[in-house]
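Reading through the structure tokens given below for one structure.
Only one protein chain is missing; all other protein chains are in place.
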Amino acid sequence: MLLTRSSVIEMPEPLLSIRNLKTCFPTRAGLVTAVDGVDLDLYPGECLGIVGESGSGKSVTFASVIGLVRSPGYIADGSIRFDGIDLRHLEAEQWRRLRGRDIAMTMQDALTALNPALTVAEQIEEVLLAHASDLPRKGRQEAARCRSIEMLRLVGIPAPDKRIDDYPHQFSGGMRQRIMIAIALSCRPKLLIADEPTTALDVTIQAQVLDLIGDLRRELGMSVVLITHDLGVVAEHTDRVAVMYAGQVVETGPTHELISLPKHPYTRGLIGLIPRLSDLDAPIKPIEGQVPELIGLGGICRFHDRCDERMPRCRSDIPMIAAGPNRQVRCIRVEESLS
Amino acid sequence: AASEIRVGFTLDALTLDPANHRKRETETIIRNIYDGLLTRDAKMKVVPELAESWKQVDPLTYDFTVRQGVTFHDGSPMTADDIVFTFERLTKDGAMDGQTSPRKDLVGPVKSITKVDDRTVRFTLSEPWPILPAMLPFQEVVSKAFTEKVGSQGLATKTNGTGPFKLVEWRKGDSIIMERFDGYYGGATDIPPVGKACVDRAIFRIIPENASRVAALLAGEVDIINELPPFDMKKVEANSNTKVMKANGTRTFFVALNNAKKPFDDPRVRQAANMAVNKALIIDKVLLGTAVPLNGVMSPDAFGYNPDLPAYGFDPERAKKLLAEAGYPNGVDVTIDAEGAFKEMTEAVASMLTKAGIRAKVNVGEGSTLRAKWAPKGEKTGDMYFTSWGNGSLDPADIFVPTLKTGDRGNSAFYSNKEVDALLDAANVELDPAKRVDLYKKAQVIVNKDAPWIFLWLPQDIYGVSKRVSGWEPSADSKINLHDACVK
Amino acid sequence: MNDAQSPPLLEVRDLEKVYHLNSGFMQRLARQPALDLRAVDKVSFSVRAGETLGLIGESGCGKSTLARTVLRLHEPTAGSISFEGSDITKLPHREMTALRRRMQIIFQDPYASLNPRKSVEDIVGLPLSLHGIARRGEIRDRVVVMLESVGLKSAHLGRYPHQFSGGQRQRIGIARALILNPSFVVCDEPVSALDVSIQAQIIALLGSLKRELGLTYLFISHDIGVIGHVSDRIAVMYLGDIVEIGPSRDVLRSPKHPYTKALLSAVPQIDSGVKRDRVKLTGDLPSPLAPPPGCKFHTRCPFAIERCRHEVPALRDVGGGMKAACHLAGAS
Amino acid sequence: MKPLALIGRIAQLLPVLLGVSVIVFVMMALTPGDPVEIMLADQQATAEQAQVLRHDMGLDRPALERFGIFLGNALTGNFGLSFFHRRPVFDVIAERLPATIELTLAALLLALAISIPLGVAAAVKKNRLVDRLAAIGSLFGVSLPGFWFGIILIILFAVQMRWLPVSGRMDFACEVAPITRLMTIDSLLRGRPDCFADALSHLILPALTLALPMAAVLTRVQRAAMLEVLRSDYIVFAQAKGLSRRRILWRHALKNALVPTVTVAAIETGSLLGGNMVVETVFGWPGLGRLVVESIFVRNYPLVQAAVLLYAVTYVLLNFVADILYTLLNPRVRL
Partner (left out) sequence: MSAAIQAPATLPEQAETPTWQSVKRFSSDGFSVAAAIAVLIFVLLAILAPWIAPHDPYETDLLRRLQPPAWMEGGEWSYVLGCDALGRDILSRIIYGSQVSITIGLAVVLIATAIGTVLGLAAGYMRGWVDIAISRVVDILLGFPYLIFAIALMAMMGPGLQNIILALVYKEWVVPARVVRGEVLAAREMEYVEAARAIGAPRLHIMFREILPNILSPVIVVSTIRMAHVIILEASLSFLGIGVQPPTASWGSMVADGRGFILDAWWVSTFPGIAILILVLSINVASQGLRDAFDPKFSD
């Protein structure tokens, strides 16, 4: 209803479009609704940043997209369309062909995401062998190996032809992350979901890896979803941002606009508590309270008990509200300011 | 088709060297490959085998005539030299590559063995020893040349005998496979039929577990099994293909009472114990009639057995009275030691004793430990010991003396009676068999009255035999001789 | 900072901590090469009473080791530590135990640092009973007071760690460290395991406690933003060495060591209006088991010259109260 | 594996072997019973003869000296003569060892063949029928007293149904010249499928009796390991790569999930090797375990000492094999 018509005019068809996504986990304590009514669009060639605190549902949202919600979790509601396909009703075999080829993913911790018992060569080649239809019939194996070495070279592994037969533990953290990126990109996917690709890395290495993703994105012309909890990373590396809180998107918008002019109290709080090197004396203002449990929350603003500006109406279901071109905010205060 | 007889047997041979063991089961296996100078017939009479005949020249000298035309399995003839070699190997210290044969004492006080001529070998003793012939069966003759070739150690696994079968393969712990020796001279002439073995192959298969051994017989996997538990006789009889065969055994069962310690230092208590046990019931119910009750040491088949010994009837009331007389009006508390194998029987005995006021607690121990505990040199701490003594030679010298002479090897009752000692000593050197019998009979009467043991019984050896087997009889010396056995 | 003259509370000289790997009995029998991991390599610094020294560096550079060695939770291999003017390097166990009342530590992981089988009262009260400071009856009262000062309630006394959120657990850890009234507290990455919104709460709490109780902190973090915010002075570590140390403002504004420069420029900033010169590093962190000879940073340093390959640079004054271990520092 | 590491292994072996030797020696020395008396049994013997035998057995020397001699000889691979077989202990053990090895290997293979697929299936179909059945089966497996179960098997399969032989290792009709001395393998090598079938039929029941409890344990281990692996990030990543289910299960997951199974299998095999005398007794299997137990009962010291040393060496070797398998399965581990 309040969809940002204006954006559609400027933008082409979205590559990925999530509507009202709801993903749940039954647990001992009750039903955890990890993602509750998320709407997101991703356009071709775009880099979308997803920020939010731990447990806010970033990973689960995109695990839902790629169909890998861990058991016993399940998608309870909503639609996910990717490149004209309805992802919610795919057969196992269709999924298999889609994953790795059209949608690729990297994970937070490369050491645990790479199989410790298999060589790097095997782990790259198997993706190519599974998906690349353009490999020659004869000598597929060799062709796959050649292309794997190419990929490793592309992500900047020195002497890839020698190192390809090593095991993951023989590489440093940054190199492992790059290997994972090489694996994800080996079939030139249309969409890369990078789930916290650098959280486990030191800043100097993190910079190298993020730069690499940026370069490759431009080179291969793909779309990237960059999941992170570091606003700084988002600021430097993404075009557009979605802020998540307690299983919901609370604010979206072009990165610079959103950071310089946050409209949701939570976003404001987030930005306010980041220590800035440029202004050491600026006090950091903590957000008091803690993230609510995702059990039986019902339709209320999830931030209301931590919010300085709360009012009685916040205890009702708040939809995303358009707040300017390409911007949406889940806060009724915005409605007030608009009207 | 080749005929084959299979014996399900309790224990494997320790060695195939006839001179290097002391094990009854090993003897059984070896005796089918090797023959000895003498052997026994079904009635336990000692008869010549590799010897043609023998005679006692004087109390210290025996001459053996060597049978002619006997060949070893390798085809070489057996000569007097081989016999001399065999017995020197048995009796000379360190004659077996530096080791001494453990069988040395089985041939008694032999001073020398000499070849008189090609047909005669002479044994000279250092003191009179009337039972020499009784001890010679199962001292098998080996080939001198072969032994020198393979060495004493080699003889443990390689054989070259004169017996009815030659070794094909020894699967250690599993089976011993033998085949007929076609050059066999025929065996003892006093035991018909004389000739080669009847079956082509004979196999001993080792099955220690009773239930498995019986199962193997019933399943037709083996033709003869030894140590058939009495309980299984009914089943073997009921099976259309199998039958039970029995032979009088040679093992005397008794409960040794500690004569050196209260309460059994009093003969009245010992007699009371004898009256408390209902032997007949146990023999009837547990042994299913496969044993003869004993009132003394000796087997009824043995040399010098006294059939006229009075029996201690089952009479718990008398027993209690005797106990009271001996100063135990309230009964006594004792333990009765036994090996695991005899546990059931011991428990039966113990519960009978208990009912007569001798409250016996069963202490099951491991055989070797108990043997050490009850060694005559030991500390004499036990009360009662359920045990047995085997007497393969069926001569009192081999059971009466060791178990009841003061301080002798097997005197676990710590029994000591000067009179008995004197009688036994006299009998040991008495060459006139009739007089020897007399001496032993007298000694048996005294022992019966003194009751150093609870006299129990002499079980029969029970075999399960397939009905396809013919010509084979169990023998009282517990050795299975397959020479005459045939299968259909 | 007026206390440039006040005597240092903690003074560390040439502190060294070597972990002997493969030194087990069996490994020695197996003749496996003994590996010496020089986690802290001749480090010297001092902390004045009332100040916060921030310690920053990449993962595995030896920050935690330094902290634990200073507190003698691990025995130093060489060098000396003096606390409140007296040498504690070789202090016997018993006296060291007594001294622990004065120096405490707050740990990184709020999950692993609380014994899951003990109630909050036991955890926070244990230091008191161990040191025989308070009688049984008093302990509870003092625990309650302490809990309230870190923002918890007396209702929490009987609860167990698993019943708390990460931020609350960290408060329990702080309470445990502060109940003995220490003067010196090591904070070993007290906020890195926490969410940003909670991080800020804890940083604020630590700040106010410091002011109220007059504490001195050695504050460890790998987040320069946090370090810059809380510290008076900053020390930068690389592979077991302190490569640069100085007042926060100066270290952050005009770093002298190329590693510090690279580190600062790599930190993603949200105020992207500020355009920064990226000092881009190439290559990976060398293995601490086989650190490069000469200047340990030369393998990744964009400015390395021949001299850096052989000669170990000393940590020397480069003006403005700053020290840096670089042959090129100060020259520019 | 580097030679240095091998030296380390051997160095590790020595204190264990020494300790084991001391314990077994002391134990045997403190056990009442006299091997000479046991050997002479109820038969004709004089004190002199006993003394001669005692000398032959070396029992007339003081215990400490005997231990020294034993150690010295053991270093050169000489374990002396068995008191009762009066042959080198080494030979006597070597004759019985193959049967034990064959049985143990068969049990191990059987257990692995049961437990790996079952464990994997149970993990993949968690909380479904297979899983429940596997769980119940495992519980029964570890709860069955082996001796009793063995007897039940004999009654069922050998006596009632007559499908399988009661006891022994191979029929006598089969004379297969030894190569490995494992009957099943030898009969195959010699081209005697009939004998192979026969040897196998003898092997099945005892191997099953031994394998069942082991399979039960391994199934649980395999299932737990598989579940753990299936939860791990690299499996999610492998799925995200669009690999086939088969490849993910058998290549990515199993290789990692086998690691704990290998460890446990090594430990279990060790205890199997040293604990199968009960089964050997029930099935008349001519193995080493029975021989050792009999030897303890007759105080055959040299044999017991040598056998126990052998078990200890095997235990260490098995762990060593497990370590090598680790490195194959998990390249992170280096020897």
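Chains here go by letter, A, B, C and D, matching the order in which they are written, and residues are numbered from 1 within each.
The working rule: a contact is a pair of C-beta atoms (placed from the backbone, for glycine too) under 8 Å apart; a residue touches a chain by one contact, two chains touch by 3 or more.
Values in this document were obtained by computation on a predicted structure and should not be read as measured data.
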Residue of C:K17, C:R48, C:R100 or C:K261 touching the missing chain in the full complex: C:R100
Absent-chain contact - pick from D:L30, D:L75 or D:L129: D:L30
Residue, one of D:P206, D:G274 or D:P302, that touches the chain absent here: D:G274
Sole residue of D:A74, D:V130 or D:V293 that reaches the chain not shown, by the stated touch rule: D:V293
Residue touching the undisplayed chain, where the options are B:T91, B:N363, B:T403 or B:Q444: B:N363
Touching the absent chain when the full complex is considered, from C:F164, C:Y217 or C:F297: C:F164
Sites on chain C contacted by the missing partner chain, in the whole complex: 25, 68, 71, 73, 96-98, 100-101, 104-105, 107-109, 111-119, 126-127, 130-131, 155, 158-160, 162-166, 173, 176-177, 180
Touching residues on chain B - with respect to the absent chain: 209-211, 214-215, 229, 231-232, 234-235, 281-282, 285-286, 340-341, 343-344, 346-348, 350-351, 361-366, 368-369
Sites on chain D contacted by the missing partner chain, in the whole complex: 15-17, 19-20, 23-24, 27-28, 30-33, 126, 139-140, 142-148, 151-152, 155, 159, 223-224, 227, 270-271, 273-275, 277-278, 281, 289, 292-293, 296-297, 304, 307-308, 311-312, 315-316
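Definition applied: only the chains that are shown with their structure count from here on.
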Far-end chain from chain A, centres as C-alpha averages: B
Distance between chain centroids, defined by C-alpha means - chain A, chain B (Å): 90
Whole-Å separation of chain centres (CA-atom averages), chain B against chain D: 37
Cα-centroid distance, chain A relative to chain C, in whole angstrom: 33
Interface hub residues of chain B, defined as touching at least two other chains: none
Per-residue overlap in chain D, given as positions that touch at least 2 other chains: none
Residues of chain C defined as touching chain A within the complex: 58-59, 165, 167, 195-201, 203-204, 222-226, 228-229, 248-249, 252, 262-264, 266-272, 274, 278, 280-282, 284-285
Chain D partner contacts - residues on chain A that touch it in the complex: 66, 68, 70, 92, 95-101, 104-105, 107-109, 112-118, 126-127, 130-131, 167, 169, 180, 183
Contact set on chain D toward chain B in their complex: 31-34, 37-46, 49, 52-53, 56, 84-88, 92, 95-96, 99, 151, 154-155, 158-159, 162, 165-170, 172, 175, 281-284, 286-287, 290-291, 297-299
